[in-house]
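Every protein chain but one is kept in place in this view of the complex.
To keep things simple, chains are lettered A, B and C as they appear, and every chain counts its residues starting from 1.
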Amino acid sequence: MNPQELLLWVRGTGLQLATAVCVLGMTYRLLHLALLGRKKNLAEARGSEWGPGLRTMWRRSFVLPELSARGKFTVVAGYTFHFGFFITLLFLSQHIAMLRAVLGFGWPALPHSAIEIAAILTLAAMIALLVHRYMDPVKRMLSGFEDYLTWLLTFLPLLSGFMLLHGIGPAYTQMLTLHLLSVELLLIAIPFTKLAHMLTTFSARWYNGAFAGYKGVKA
Amino acid sequence: MNPQELLLWVRGTGLQLATAVCVLGMTYRLLHLALLGRKKNLAEARGSEWGPGLRTMWRRSFVLPELSARGKFTVVAGYTFHFGFFITLLFLSQHIAMLRAVLGFGWPALPHSAIEIAAILTLAAMIALLVHRYMDPVKRMLSGFEDYLTWLLTFLPLLSGFMLLHGIGPAYTQMLTLHLLSVELLLIAIPFTKLAHMLTTFSARWYNGAFAGYKGVKA
Amino acid sequence: MKDHDTLEHRLTQQGISRRSFLKFCTAMASLMALPPGTAPAIAAALAQAKRPSVIWLSFQECTGCTESLTRSHSPTLESLIFDMISLDYHHTLQAASGFAAEKSREDAMKDFYGKYLLLVDGSIPTKDNGIYSTIAGRTNLDLLQEAAKGAAAIVAVGSCAAFGGLPMAKPNPTGAAPVSDLIKDKPIINISGCPPIPSVITGVLAHYLTFGELPALDELGRPKAFYGETIHDRCYRRPFYDQGKFAKTFDDEGARNGWCLYELGCKGPTTHNACATTKWNGGAGFPIEAGHGCLGCSEPNFWDAGSFYTPLAAPTSNIGAIAGAAALAGAAAAVALSAADRAKKKSLQQTHEKLTVKDISN
Partner (left out) sequence: MKDHDTLEHRLTQQGISRRSFLKFCTAMASLMALPPGTAPAIAAALAQAKRPSVIWLSFQECTGCTESLTRSHSPTLESLIFDMISLDYHHTLQAASGFAAEKSREDAMKDFYGKYLLLVDGSIPTKDNGIYSTIAGRTNLDLLQEAAKGAAAIVAVGSCAAFGGLPMAKPNPTGAAPVSDLIKDKPIINISGCPPIPSVITGVLAHYLTFGELPALDELGRPKAFYGETIHDRCYRRPFYDQGKFAKTFDDEGARNGWCLYELGCKGPTTHNACATTKWNGGAGFPIEAGHGCLGCSEPNFWDAGSFYTPLAAPTSNIGAIAGAAALAGAAAAVALSAADRAKKKSLQQTHEKLTVKDISN
């Protein structure tokens, strides 16, 4: 298999496989959670579920004052990483060109220098979080193999993408292949790992809010 | 004065003026400190001055465990900013070309992508330190006009240099002029502000170490 | 047709000055990125070079490669060199025809056994015993295998001979194959491109005549001097790629400003060739200069690498349909397993046992 054939495979069959695994897995997980068949709550509802549920989804996406006990560092680096990751993912022109080909529509890209800033800050935040995870005694105790694996699977697409855009490392063909492969690995890992939190975190927040709302408690 | 004449002035007379002010001011400050005329220590020396002096200069350049009480954030952001600033200053090829023209010798440059990473992390660290200075009640109390001024004077060369390299903002001629002007402002400010610590901090550390060494105390 | 006199002698006969000849050698040296001092060495070697016998076989091809080479931009000298080494057998260019033509090929193969250069353009059909292309009643495969036996080296000219090209594109009805798939025991140099750049083949031949060996090759058998960098590496529109400025259509403002053609499907980043530096038609330009993205014609499988107008970042197969099917399958699995869980719960309830987390499907 020459480099062009390998690239063609990751742009075609490879991406199809990864997408299939990711979508199938995540649809199953979410729907399975929804259909778990909890006991019907026989108590009279003292408030609505939807309003508080959605409100909690929204509110828990931002740092509450009482949570800053987690330490400013984790909060700042964590938010930098999540925001930077999504800016890089959704506003780099090459990514938009890719999404346009899949979705049929696109949106304006950010200038490359803005993406560059986001990407470098994201990479730096991820490295800092890894170092902190390993240095901090409590975090270290709480971390298992999966935590380091998911870190790596998230880091690789960012790193290979940065190298591709900056012409660092192997030739473009090989680097693009590596970048796409790393993305496909990430897609495949999502349903089987903690990375599934990218969707379940919102349903969990909704459930918490809705539960409190049903009981008439301020969520 | 057309843009070319202005650029010529900042590359010539402007830079001469700024250099003269900076060198004159700093030579005066350092030598004046050295000649302050302290009372001769009549006690017998119980140890040497030079060894402990130099050792302290070196040791205090790194974070001592007991100092981490200052807070991890300030330490990490502070070191990132200082190291990033000097990497950008000393290892960007354009800067080396400039220093070679002045000093008569140069050294190998780092690749642009490495400089870019250093520059973005430096800018981010400086912004984070500014926000922290303003948000933290203690730091805010301790900060005066000069602290914000020196922050700005340090930030502007980095920002204008980043914009120049990335083609953001006005045309190259104007942007290069602005970058050089910001550097000249910084040079002029050094002897008159806290920025003088870039040299005095080392002499102060030496003095502390030498003083302890003379008394035979472990510095 | 077999006067093996020196190149210098022939050049003088044709009225080519030594000055023009030296200019040509210097250009070749710089084209192949050899140190400047090499030019005199090339000149000395070329001047004394004996004319090697060359057999040129054309198989499943469109004659575009020959057209490209004979229309080289400084025809006097380059075509002379080309001419000098290629007279023994060439379908298109030779005067002889029929039995006489085949005879001259057989004579050359016999007389210069082990020493002649074999140039091939076009791919070779292999399906159904190769009957899809025959010359004088013999299949291309047969002719190639026979001619390859006595060849010193084989030069595969054009993407069809080098990588299979258009005839090998899906569904490849003739079972077309490149030379390197069929011949394994001879040095093969691939000069890919559809067509290849004329001065690249002249350069390779000049290198062979000068040093008596083929130049350094990349992992796909192409001379590194010409295929060592991508179109993207040397593209004059590269700054706009780096700045993220892209033409979105072929006639928008970006296209008029000369911005990068990546989003219009340019394959420059993954294509190794010298178009951006040597240019075409006497330096007049190359496709990207004319406002069209690179097709990637010097790379393997370029006809099957997705649309010429789809960005490199885009998938080459349908992702939406796969995602839809996967979502349906996932939903079905979730419903089925949840139903099973509920049934289990019900039966446990009837025996007054309790369903625990461990019991439900995951």
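FYI, a contact is a pair of C-beta atoms (placed from the backbone, for glycine too) under 8 Å apart; a residue touches a chain by one contact, two chains touch by 3 or more.
Here the structure is a predicted model, which is why all the values come from computation and not from measurement.
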Any idea which chains on screen the missing one touches? B, C
Out of B:77, B:126, B:176 or B:190, the sole contact with the unshown chain comes from B:176
Considering the whole complex, not just the chains shown, which residues of chain B touch the missing one? 2, 4-5, 7-8, 11-13, 15-16, 19-32, 35-37, 92-95, 97-98, 100-103, 109-112, 115, 171-173, 176
Residues of chain C (touch criterion as defined above) contacting the omitted chain: 33, 233-236, 238-239, 242, 256, 258, 277, 283-284
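Basically, only the chains that are shown with their structure count from here on.
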Shared touch partners for chain A + chain C come out as none
By CA centroid distance, what chain is farthest from chain B? C
Once you find the CA centre of chain B and the CA centre of chain C, what distance in Å lies between them? 55
Please output the residue numbers of chain A that touch at least 2 other chains, ranges allowed. 111
Two or more other chains in contact with one residue: find those residues in chain C. 243
